[in-house]
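Removed from the display is one protein chain of the complex; every other protein chain stays in position.
The first chain written gets the first letter, and so on, giving A and B; residue counts start at 1 in each chain.
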Amino acid sequence: MPEQPPYEPEGAMAATGTGGTMDLAASEATTLEKTPGGPGGTGPEGKPRSLWSDAWHDLRRNPVFLASALVILFLVVLAIRPSLIAPGNPLSCDLSKALDGSRAGHPFGYDGQGCDVYTRTVHGARTSVTVGVCATLGVALLGSVLGGLAGYFGRGWDAVLSRITDTFFAIPVLLGGLVLLSVVTSTTVWPVVGFIVLLGWPQISRIARGAVITAKQNDYVLAARALGASDSRILLRHIAPNAVAPVIVVATIALGTYIALEATLSYLGVGLKPPSVSWGIDISAASPYIRNAPHALLWPSGALAITVLAFIMLGDAVRDALDPKLR
Amino acid sequence: MLLEVRDLHVEFRTRDGIAQAVNGVSYGVDAGETLAVLGESGSGKSVTAQAVMGILDSPPGRITGGQILFQGRDLLRLKEEERRRIRGAELAMIFQDALSALNPVLTVGDQLGEMFIVHRGMSRKDARAHAVALMDRVHIPGAAHRVRDYPHQFSGGMRQRIMIAMALALEPALIIADEPTTALDVTVQAQVMDLLAELRREYRMGLVLITHDLGVVADVADRIAVMYAGRVVESAPVHDIYKAPAHPYTRGLLDSVPRLDQKGGRLYAIKGLPPNLMAIPSGCAFHPRCPLARDVCRTDVPPLHTVAKNRASACHFWKECLHDRD
């Protein structure tokens, strides 16, 4: 068996070229005996298991996945309906209570402007999740389409796109953010989302390009071509489903980092601007009081850290499930 | 006996369960003898060799029982430090894929020379001279200047010669060759097998040749151990086994190979599929595919019956199998 890692028991993995299962091999031995053209065998109707359902089967038992998915689910609920657990208004502040500690009904205390840290932290989830999800969708869409086409058609397309992605990789993210976003006056999330998409797509496009090139080399693509399949059929039916896994993994991990990036930009004053509610803004506002009122810094930072970690761990778990050989 | 494997058991823990890769393998090789270990993928032939060499990846692999006696010592009881000293100096291995077995960033001269520097404490210059001599020995043309080349600059056959030179460097007592010619073309395969046979005679080494190719076996082996589902199902001197196999699996294999010396027609095919190591059939592992199978085969694991002097078969009905042939 050529080119298999030596630790695999020879043949034990033979039936699992793409990391599936081999539980059927034994039961099939009996049905295979029938001669061509003979009466149909009555083998056990085994359940069909696609690679996706195999991955899901794996994920369901992975505690890392369950924990991070739970955290993310909770965050999404908060983003949609923050008032469920924080009925207050994050913008109603009372300067007289500035930097006060926790008290009944206000478990996290107050920040430097006398705003309720609990309410602001909960409401901050909406901005973070919105920026993260929108930026990731934009990046994934733009990156995989451009990268996929470059990988599939190669030659000129590929050369041009590769130079463009190289150029974008050369731009320092923070410097770019400071320069580009400082001229924007909008207080919505869209300039930040746009900026992240602009700088983020080359990363996904590289991944997508590589995945498409790998998938393209498989004989099943040749087989489809030998049948006379069109380019669009080959791309959509044969290449995309086999190239999408790494894009999903990288996009999930990137989602976490985009949330962190939004917070960083907001902290630097070029991301979201008040009256928007964002963890980055709150962290920035609370940092001068780190000695006498650490709670105002602690809660938004903690929320940010947990959120970013949850997405990164989710991405890792998904990667493991989609490609068991990576372990 | 130079090497004796006794009742070796190896299992692999995978995410889908435990794969019983080796289930009680026993075989032996004398000095100067060529033992062919014949089997298909999943038979455990390579895993057994990796266990002997001490290069089994663990985890997930684990040796769960048995002994590996090499020159009278049980390798499994030695410290890693001692095993490392034996490896290379007394016991060497040749792999199927020479390109991935050689380090791509070092010249072949450095890789060959390293053996002498590490094990023999030679100077760099002496080691280089020995490397050139070795390359000459395995008939690499222009060895003196090719010694500075990198592995990818050699053809497949030449790379396999370099692998052989490396295995040979410290004149080991035993070489294990794991499918050494499978990746090569027929004409090159003949060159490499010839070289191996020549060197084995000259150095009086033991050779364990792991292969799935019945033709190669017939050409070079003295004895054969046929493996199936992690066990030796038949062992015999090479002439006997081809004349009259004493196990239905061996017989099936022999009959299913298309032969150059025989005209076309329908090939005999062993029915069914190779066994799944996660769920090895009860009793005799071959029974679902065996034309001779009866009830006892489903329930009782057949012991290795002595068929004749130096011959054994793990089949309840070995007598029938022998006579069927005639």
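As a convention for this text, a contact is a pair of C-beta atoms (placed from the backbone, for glycine too) under 8 Å apart; a residue touches a chain by one contact, two chains touch by 3 or more.
Please note the rule applied: contacts and distances are computed from a predicted model.
Look at the chain that isn't drawn here: its UniProt entry, checked against "Thiolase C-terminal domain-containing protein", "Aspartyl/glutamyl-tRNA(Asn/Gln) amidotransferase subunit C", "Putative zinc-finger domain-containing protein" or "Dipeptide ABC transporter ATP-binding protein", names it "Dipeptide ABC transporter ATP-binding protein". Every shown chain that the unseen chain touches in the whole complex is listed here: A, B. Only one of the listed residues, A:238, A:295 or A:319, touches the absent chain: A:238.
Shown as candidates are A:95, A:222, A:290 or A:306; the residue that touches the absent chain is A:222. Among B:68, B:270 or B:314, only B:270 touches the chain that is left out of the view.
Counting the whole complex, the residues of chain A in touch with the unshown chain are 14-21, 24-25, 28, 31-32, 34-38, 40-43, 45-46, 48-52, 218-220, 222-229, 233, 237-238, 241-242.
Touching the omitted chain from chain B are residues 40-41, 155-158, 185-191, 193-194, 212-221, 238-239, 242, 252-254, 256-261, 263-271, 273-274.
The rule we apply is simple: only the chains that are shown with their structure count from here on.
Mean C-alpha positions place chain A and chain B at a centre distance of 47 Å.
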